[in-house]
Each structure stands twice: as C-alpha cells, then as structure tokens.
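Of the protein chains in this complex, all but one are displayed in their positions.
Presenting subunit A:
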Amino acid sequence: MNLTPDSKVLIQGFCEFISATHIAQMKAYGTNLVAGVDPGCGGQQIYDLPVFDLVEEAISKFGQIDTTIICVHPYKVLDAALEAIASHIRQIIIISAGVPPLDMVELLRKTETHEILLVGPNSPGIIVPGKILLGTQPSEFYTPGSVGIVSRSSTLTYEVAWELTRAGLGQSISVSIGSDAIVGSSFSQWLQILDEDETTEAIVLVGQPGGESEEAAARYIAEAIDKPVIAYIAGRHAPTTKSWHQSGNLATVVRRDHNFGTTQNKSAAFQAAQVPVAEYPAQIPQLLKKVMGNR
C-alpha cells in the first residue's frame, strides 16, 4: 500500500459526489493529484486539473499512477476500474454510490486475483490525518494521532472521528470501505493493515446491519489482531424489516443462521471476540481510553 504524499493520484470522472471543494481540499492536504480522466473532455481543465480522455494518456504524460479515485456514473464504474487495472494502477478508490452489484462481482473476480487494493464503491476514501487525503473525507474532523478507524458507513466515519478529536484522541488512518451491498475490500483486510501500521495503537470498527462482514471481522480479530479494537454498530433500535427472503441471501439461509445480519448478531460476535461494543458514538472515546490506558 502506498499512502505517502509523493504517490501519484488520478481522478476518473467528476460526478455529483466530488466537487471543486473536495479537490481543493485534497490538494491543500498535500495529495499529489496529477490529472483527471473524463472521456470526451480531453484537453480541458476541470477543477484546475488537466483532463484526458484515457487513463493511458495521463500515464504517458505523468508516468505510473499509484492511486485512482473513481467518481464516474455508477453504471460506468466497472469500465473505469477495468481501465485503471489495464493501466497497472494498484490502488482503486471508488467514490460513486449505487454500483449495480453484478458489476462489483465482475470487478472482484479481477481484483482478487491481481493483488489490487479496492476501496468502495460508495466510499469517501482514505485519510491519513496530517499527511494525505485520498477521497472526500472532510479533513476538519480529523487530527493526527494513533487511533485507526475502519468503517463501512461514510458519514458515520466522520461522526466517530469528530467524537475522537473532541475527546483529544487523534487518528492514524481512517478508511470507509463503502456502504454498498458489495464492496471491494473487507474489514479484515483493513484490520490487518492497521495492525501492521506503526502509528496505530488502537482500532475503532464501525458497522451497520446487513451482511456478515462484522461477524467475519470479529472472528478475524480473535485470531489475528493484537491491538485493542472497539466496535460500534449503528441501528440497535432500527426495525429488522428485511427478512432473509428479501435480503438476497438464500445461500446464507442454507447455512442456517436465523439472526443473520442483525445488529444483535454483530454485537454478540464482537462480545464473543472480547471486543468492547460502544452503544453510541460518544462512548467510543471512553472505551478507547480504557483499553489504551491498559497497555
């Protein structure tokens, strides 16, 4: 993974989820944004960036690109990502929300076998506070420090960061892996990255109902993570309206887990892994201070 300020960054597409403010913010943060790619707009300047029609044109001008931030219409995300992969870009962050899931299935079949770090879709990207911003995370909520955040909700990531900042706890890396039904990287992948990251002392995992990524993360923490982890799952009081027959998880039903996807199931999994679970965001700093003090 290359999260250093000298890594070259490209933006593919300019949709509603990215604005001049985001781009200015990234630049102000020291992110080395070199160009944009927007088919049909080659030769123009958009948000102060030179724009090309193809990724390979940008590469021939600026050399190998480390990270691309994809912000095209959701129906064009698969194509943009395949173009980036064809140009040997290894870090792909998808900001666009609402990518059709079968497109993601196709993309995952590629990235899983090519050692590509894929974040999103429907993700505000990654921030290393004080160092680099790859995406649309609002930097004002962050302050450099030693707490890593991995989340699958965008706005909730900032909510948690803000609570930490207000409680005097800075952050090392914050990533939202995306809140679409199928996303590129898993909690476990990021837990491993944060576990290996030297500045990270403790990790906050932010989840929500649906799927079983939190349960898998809980098992992974019990097996492989040495740093303290605090979990927070939104939706304790939300009605569990989506039954299995509506959630598109027949195969999971075959494996017979009736509580599949519920907040309760996720909390229980974390408790079984001895991971403290916060009941609301403001409780996270309290729990963190306890576990970090014990080290």
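Following the convention adopted for this analysis, a residue touches a chain if its C-beta (ideal position, glycine included) is under 8 Å from a C-beta of that chain, and two chains touch if they have at least 3 such contacts; residues count from 1.
One rule holds in what follows: contacts and distances are computed from a predicted model.
Visitor: When one chain of this assembly is omitted, its UniProt record names it as which of these: "2-oxoisovalerate dehydrogenase", "Thiolase domain-containing protein", "Succinate--CoA ligase subunit beta" or "NADH-quinone oxidoreductase subunit B"?
Guide: Result for the unshown chain: "Succinate--CoA ligase subunit beta".
Visitor: Given the contact definition stated above, which residue among A:Phe17, A:Tyr220 or A:Phe270 touches the chain not shown here?
Guide: The missing chain is touched by A:Phe17.
Visitor: In the full complex, which of A:Gln12, A:Ser154 or A:Ser188 touches the chain missing from this view?
Guide: If we include the chain that is not displayed, A:Ser154 is the one touching it.
Visitor: Tell me which residue among A:Thr31, A:Thr67 or A:Gln137 touches the hidden chain in the full complex.
Guide: Counting the whole complex, the residue in contact with the absent chain is A:Gln137.
Visitor: Taking the full complex into account, what residues of subunit A touch the chain not shown?
Guide: Interface residues of subunit A facing the absent chain: 16-17, 19, 21-22, 74-75, 97-102, 104-105, 108-109, 122, 124, 136-138, 140-141, 151-159, 162, 179-182, 206, 208-213, 234-239, 241-242, 244-254, 256, 258, 279-282.
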